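As you look at this complex, bear in mind that one protein chain is not there, while each of the others sits in place.
Now for chain A:
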Amino acid sequence: MINADEQIIQQPNPPKSPEIKLHENSLSRTMIVVVFASLVVITGYTLMHLDAAGIQLNTAFKELATNLQQMFLQPSAGTDGFMPLLQALAGSVLLSILTTIIGAVFGFFFAVLASKNLTNAYLGAGIRVVMAVVRAIPTIIWALIFSIICGLGTTAAVLGLSFHSVAYLTKAYSESIEGIDKSTIESLKVTGAKFWVVVFQAIWPTIIASFVSWTFIRLEINFANAIAVGAAAGAGGIGYQLFVASGMSFDFHETGLIVYLVIFVTFVLEFIAVKIRQMYLNR
(Lines give C-alpha, C1' and ligand atoms only; values in the text may rest on other atoms or scores of the structure.)
Protein backbone atom coordinates (compact mmCIF):
# COMPACT_ATOMS: atom_id res chain seq x y z
CA MET A 1 0.00 0.00 0.00
CA ILE A 2 2.69 2.35 1.03
CA ASN A 3 4.59 1.34 -2.04
CA ALA A 4 1.72 2.30 -4.31
CA ASP A 5 1.48 5.68 -2.62
CA GLU A 6 5.05 6.32 -3.26
CA GLN A 7 4.58 5.53 -6.89
CA ILE A 8 1.82 8.10 -7.14
CA ILE A 9 4.06 10.87 -5.94
CA GLN A 10 5.87 12.00 -9.00
CA GLN A 11 9.51 12.73 -8.66
CA PRO A 12 10.36 16.00 -10.36
CA ASN A 13 12.71 15.41 -13.18
CA PRO A 14 15.86 17.34 -12.30
CA PRO A 15 16.83 19.59 -15.19
CA LYS A 16 20.01 18.45 -16.80
CA SER A 17 22.62 21.08 -16.26
CA PRO A 18 24.75 21.68 -19.30
CA GLU A 19 28.15 20.14 -18.86
CA ILE A 20 30.67 22.77 -17.98
CA LYS A 21 33.66 22.52 -20.24
CA LEU A 22 36.81 23.52 -18.48
CA HIS A 23 38.81 23.67 -21.65
CA GLU A 24 37.38 24.84 -24.90
CA ASN A 25 38.62 22.69 -27.75
CA SER A 26 40.15 24.96 -30.29
CA LEU A 27 42.78 24.90 -32.97
CA SER A 28 45.17 26.95 -30.88
CA ARG A 29 44.88 24.53 -27.92
CA THR A 30 45.52 21.51 -30.10
CA MET A 31 48.43 23.29 -31.73
CA ILE A 32 50.03 24.13 -28.38
CA VAL A 33 49.71 20.53 -27.20
CA VAL A 34 51.07 19.13 -30.46
CA VAL A 35 54.03 21.51 -30.57
CA PHE A 36 54.93 20.95 -26.93
CA ALA A 37 54.64 17.19 -27.31
CA SER A 38 56.85 17.12 -30.38
CA LEU A 39 59.44 19.38 -28.73
CA VAL A 40 59.58 17.09 -25.72
CA VAL A 41 59.88 13.99 -27.93
CA ILE A 42 62.70 15.58 -29.94
CA THR A 43 64.47 16.57 -26.73
CA GLY A 44 64.15 13.09 -25.29
CA TYR A 45 65.48 11.53 -28.47
CA THR A 46 68.41 13.96 -28.68
CA LEU A 47 69.42 13.52 -25.05
CA MET A 48 69.34 9.74 -25.46
CA HIS A 49 71.62 9.92 -28.47
CA LEU A 50 73.89 12.68 -27.21
CA ASP A 51 77.47 11.92 -28.12
CA ALA A 52 79.37 12.39 -24.88
CA ALA A 53 82.62 11.23 -26.52
CA GLY A 54 83.35 8.88 -23.63
CA ILE A 55 83.95 11.54 -21.01
CA GLN A 56 83.30 10.84 -17.36
CA LEU A 57 80.52 13.26 -16.50
CA ASN A 58 81.32 13.03 -12.81
CA THR A 59 84.92 14.14 -13.08
CA ALA A 60 84.05 16.63 -15.80
CA PHE A 61 81.54 18.39 -13.57
CA LYS A 62 84.02 18.42 -10.70
CA GLU A 63 86.65 19.95 -12.97
CA LEU A 64 84.13 22.49 -14.15
CA ALA A 65 83.37 23.45 -10.56
CA THR A 66 87.08 24.02 -9.87
CA ASN A 67 87.44 26.13 -12.99
CA LEU A 68 84.37 28.19 -12.20
CA GLN A 69 85.67 28.76 -8.71
CA GLN A 70 89.00 29.96 -10.10
CA MET A 71 87.16 32.20 -12.54
CA PHE A 72 84.64 33.88 -10.35
CA LEU A 73 86.24 33.86 -6.93
CA GLN A 74 89.85 34.62 -7.84
CA PRO A 75 89.83 36.86 -10.89
CA SER A 76 93.15 38.46 -11.76
CA ALA A 77 94.68 40.27 -14.70
CA GLY A 78 97.11 37.44 -15.38
CA THR A 79 100.07 37.95 -17.68
CA ASP A 80 98.37 40.56 -19.87
CA GLY A 81 98.00 43.23 -17.21
CA PHE A 82 94.93 45.28 -16.48
CA MET A 83 95.44 48.21 -18.85
CA PRO A 84 95.76 46.19 -22.09
CA LEU A 85 92.58 44.36 -21.13
CA LEU A 86 90.78 47.67 -20.61
CA GLN A 87 92.05 48.88 -23.99
CA ALA A 88 90.78 45.73 -25.66
CA LEU A 89 87.45 46.18 -23.90
CA ALA A 90 87.18 49.77 -25.15
CA GLY A 91 87.95 48.50 -28.64
CA SER A 92 85.09 46.02 -28.49
CA VAL A 93 82.68 48.65 -27.16
CA LEU A 94 83.63 51.08 -29.94
CA LEU A 95 83.27 48.28 -32.50
CA SER A 96 79.76 47.55 -31.32
CA ILE A 97 78.80 51.26 -31.31
CA LEU A 98 80.24 51.78 -34.79
CA THR A 99 78.39 48.83 -36.28
CA THR A 100 75.16 49.77 -34.52
CA ILE A 101 75.33 53.27 -36.05
CA ILE A 102 75.90 51.78 -39.50
CA GLY A 103 73.10 49.31 -38.88
CA ALA A 104 70.69 52.01 -37.70
CA VAL A 105 71.31 54.38 -40.64
CA PHE A 106 71.09 51.74 -43.38
CA GLY A 107 68.46 49.80 -41.48
CA PHE A 108 66.15 52.84 -41.32
CA PHE A 109 66.66 53.57 -45.01
CA PHE A 110 65.87 49.98 -46.02
CA ALA A 111 63.00 49.77 -43.54
CA VAL A 112 61.33 52.77 -45.14
CA LEU A 113 61.70 51.13 -48.54
CA ALA A 114 60.51 47.75 -47.27
CA SER A 115 57.42 48.83 -45.32
CA LYS A 116 54.16 47.71 -46.85
CA ASN A 117 52.35 50.97 -46.14
CA LEU A 118 54.94 53.18 -47.83
CA THR A 119 56.31 51.65 -50.99
CA ASN A 120 55.14 49.38 -53.74
CA ALA A 121 54.72 45.75 -52.88
CA TYR A 122 57.42 44.30 -55.15
CA LEU A 123 60.28 46.48 -53.90
CA GLY A 124 59.23 45.84 -50.31
CA ALA A 125 58.96 42.09 -50.78
CA GLY A 126 62.33 42.01 -52.55
CA ILE A 127 64.08 43.84 -49.73
CA ARG A 128 62.41 41.66 -47.11
CA VAL A 129 63.54 38.45 -48.83
CA VAL A 130 67.13 39.68 -49.17
CA MET A 131 67.18 40.76 -45.53
CA ALA A 132 65.78 37.41 -44.39
CA VAL A 133 68.63 35.65 -46.20
CA VAL A 134 71.24 38.02 -44.75
CA ARG A 135 69.77 37.50 -41.28
CA ALA A 136 69.83 33.74 -41.64
CA ILE A 137 73.62 33.70 -42.00
CA PRO A 138 75.26 33.98 -38.57
CA THR A 139 77.39 37.06 -37.86
CA ILE A 140 80.50 34.97 -37.39
CA ILE A 141 80.22 33.53 -40.91
CA TRP A 142 79.83 37.02 -42.38
CA ALA A 143 82.95 38.10 -40.53
CA LEU A 144 84.90 35.07 -41.79
CA ILE A 145 83.77 35.72 -45.37
CA PHE A 146 84.85 39.36 -45.24
CA SER A 147 88.14 38.41 -43.62
CA ILE A 148 89.19 36.76 -46.89
CA ILE A 149 88.72 39.97 -48.85
CA CYS A 150 89.94 42.48 -46.27
CA GLY A 151 92.26 40.29 -44.26
CA LEU A 152 91.78 39.46 -40.60
CA GLY A 153 91.14 42.55 -38.55
CA THR A 154 88.86 45.45 -37.84
CA THR A 155 87.50 45.98 -41.33
CA ALA A 156 86.24 42.43 -41.65
CA ALA A 157 84.74 42.58 -38.16
CA VAL A 158 82.98 45.89 -38.86
CA LEU A 159 81.53 44.65 -42.15
CA GLY A 160 80.49 41.29 -40.71
CA LEU A 161 78.74 42.82 -37.72
CA SER A 162 77.15 45.57 -39.85
CA PHE A 163 75.61 43.14 -42.31
CA HIS A 164 73.67 41.32 -39.67
CA SER A 165 72.76 44.56 -37.88
CA VAL A 166 71.34 46.13 -41.01
CA ALA A 167 69.19 43.10 -41.72
CA TYR A 168 67.99 42.80 -38.13
CA LEU A 169 67.18 46.49 -37.74
CA THR A 170 65.45 46.65 -41.13
CA LYS A 171 63.00 44.03 -39.92
CA ALA A 172 62.53 45.65 -36.50
CA TYR A 173 62.06 49.18 -37.85
CA SER A 174 59.78 48.16 -40.68
CA GLU A 175 57.53 46.35 -38.22
CA SER A 176 57.31 49.58 -36.23
CA ILE A 177 56.58 51.58 -39.38
CA GLU A 178 53.89 49.14 -40.46
CA GLY A 179 52.21 49.66 -37.09
CA ILE A 180 51.60 53.35 -37.89
CA ASP A 181 48.02 54.42 -38.47
CA LYS A 182 47.36 54.70 -42.19
CA SER A 183 45.47 57.98 -41.81
CA THR A 184 48.61 59.78 -40.63
CA ILE A 185 50.40 58.96 -43.85
CA GLU A 186 47.34 59.54 -46.04
CA SER A 187 46.66 62.99 -44.59
CA LEU A 188 50.19 64.09 -45.33
CA LYS A 189 50.11 62.66 -48.83
CA VAL A 190 46.88 64.57 -49.52
CA THR A 191 48.63 67.85 -48.80
CA GLY A 192 51.02 67.00 -51.61
CA ALA A 193 53.98 66.22 -49.39
CA LYS A 194 56.83 64.40 -51.08
CA PHE A 195 57.91 60.92 -50.06
CA TRP A 196 60.86 61.89 -47.86
CA VAL A 197 58.85 64.70 -46.25
CA VAL A 198 56.25 62.13 -45.24
CA VAL A 199 59.00 59.93 -43.90
CA PHE A 200 60.65 62.60 -41.78
CA GLN A 201 57.50 64.50 -40.71
CA ALA A 202 55.11 61.63 -40.03
CA ILE A 203 57.02 58.36 -39.76
CA TRP A 204 60.13 59.47 -37.89
CA PRO A 205 58.41 61.30 -34.99
CA THR A 206 55.92 58.45 -34.55
CA ILE A 207 58.42 55.61 -34.35
CA ILE A 208 61.27 57.39 -32.59
CA ALA A 209 60.61 55.70 -29.22
CA SER A 210 60.59 52.18 -30.66
CA PHE A 211 63.49 53.15 -32.96
CA VAL A 212 65.58 54.02 -29.92
CA SER A 213 64.57 50.83 -28.08
CA TRP A 214 65.42 48.57 -30.99
CA THR A 215 68.71 50.33 -31.63
CA PHE A 216 69.83 49.83 -28.05
CA ILE A 217 68.73 46.19 -28.06
CA ARG A 218 70.89 45.78 -31.14
CA LEU A 219 73.78 47.58 -29.43
CA GLU A 220 73.71 44.96 -26.68
CA ILE A 221 73.57 42.13 -29.24
CA ASN A 222 76.41 43.73 -31.18
CA PHE A 223 78.58 43.90 -28.10
CA ALA A 224 78.08 40.16 -27.56
CA ASN A 225 78.76 39.59 -31.26
CA ALA A 226 81.87 41.77 -31.18
CA ILE A 227 83.28 39.46 -28.50
CA ALA A 228 82.34 36.38 -30.53
CA VAL A 229 83.89 37.76 -33.72
CA GLY A 230 87.02 38.69 -31.81
CA ALA A 231 87.33 35.16 -30.50
CA ALA A 232 86.38 33.06 -33.51
CA ALA A 233 87.55 35.26 -36.37
CA GLY A 234 90.60 36.74 -34.70
CA ALA A 235 89.31 40.29 -35.08
CA GLY A 236 90.89 41.53 -31.87
CA GLY A 237 89.32 43.25 -28.89
CA ILE A 238 88.33 41.68 -25.61
CA GLY A 239 86.94 38.63 -27.40
CA TYR A 240 90.39 37.71 -28.65
CA GLN A 241 91.86 38.15 -25.15
CA LEU A 242 89.10 35.96 -23.79
CA PHE A 243 89.83 33.30 -26.40
CA VAL A 244 93.55 33.33 -25.66
CA ALA A 245 93.09 33.28 -21.89
CA SER A 246 90.56 30.45 -21.87
CA GLY A 247 91.56 28.40 -24.89
CA MET A 248 95.32 28.79 -25.24
CA SER A 249 96.97 29.79 -21.98
CA PHE A 250 94.20 28.23 -19.84
CA ASP A 251 94.44 31.09 -17.36
CA PHE A 252 91.01 30.87 -15.77
CA HIS A 253 91.75 33.69 -13.34
CA GLU A 254 92.16 36.04 -16.27
CA THR A 255 89.09 34.57 -17.97
CA GLY A 256 87.16 35.42 -14.82
CA LEU A 257 88.34 39.03 -14.84
CA ILE A 258 87.43 39.41 -18.52
CA VAL A 259 83.97 37.97 -17.87
CA TYR A 260 83.47 40.42 -15.02
CA LEU A 261 84.55 43.31 -17.26
CA VAL A 262 82.12 42.20 -19.97
CA ILE A 263 79.27 41.88 -17.47
CA PHE A 264 80.06 45.34 -16.14
CA VAL A 265 79.90 46.84 -19.64
CA THR A 266 76.59 45.14 -20.43
CA PHE A 267 75.13 46.49 -17.18
CA VAL A 268 76.26 50.00 -18.11
CA LEU A 269 74.82 49.62 -21.62
CA GLU A 270 71.52 48.39 -20.18
CA PHE A 271 71.42 51.29 -17.73
CA ILE A 272 72.04 53.86 -20.49
CA ALA A 273 69.41 52.20 -22.67
CA VAL A 274 66.79 52.38 -19.93
CA LYS A 275 67.57 56.06 -19.24
CA ILE A 276 67.43 57.10 -22.90
CA ARG A 277 64.24 55.10 -23.47
CA GLN A 278 62.61 56.87 -20.52
CA MET A 279 63.69 60.24 -21.93
CA TYR A 280 62.02 59.52 -25.27
CA LEU A 281 58.89 57.97 -23.79
CA ASN A 282 58.30 60.90 -21.45
CA ARG A 283 58.56 63.54 -24.14
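Basically, contacts are C-beta pairs under 8 Å (C-beta built on N, C-alpha and C of every residue); 3 or more make two chains touch, one makes a residue touch a chain; residues count from 1.
One rule holds in what follows: contacts and distances are computed from a predicted model.
K.L.:
With one chain of the assembly withheld, which option in "Phosphate/phosphonate ABC transporter permease", "NADH-quinone oxidoreductase subunit N", "Dihydroxyacetone kinase-like protein" or "Type-4 uracil-DNA glycosylase" matches that chain's UniProt protein name?
P.N.:
"Phosphate/phosphonate ABC transporter permease"
K.L.:
Could you tell which one of A:Val40, A:Leu123 or A:Leu281 touches the chain left off the display?
P.N.:
A:Val40
K.L.:
Using the document's definition of touch, tell me which of A:Leu113, A:Leu188 or A:Ala224 contacts the absent chain.
P.N.:
Here the residue in touch with the unshown chain is A:Ala224.
K.L.:
Which parts of chain A are in contact with the chain that was left out?
P.N.:
27-28, 31-32, 35-36, 39-40, 42-43, 45-47, 50-53, 55, 57, 60-61, 63-64, 67-68, 71, 90-91, 94-95, 97-98, 101, 132-133, 135-141, 144-146, 148-150, 154-155, 158-159, 194, 196-197, 199-201, 224, 227-228, 231-232, 239, 242-243, 246-247, 250, 252, 255, 258-259, 262-263, 266-267
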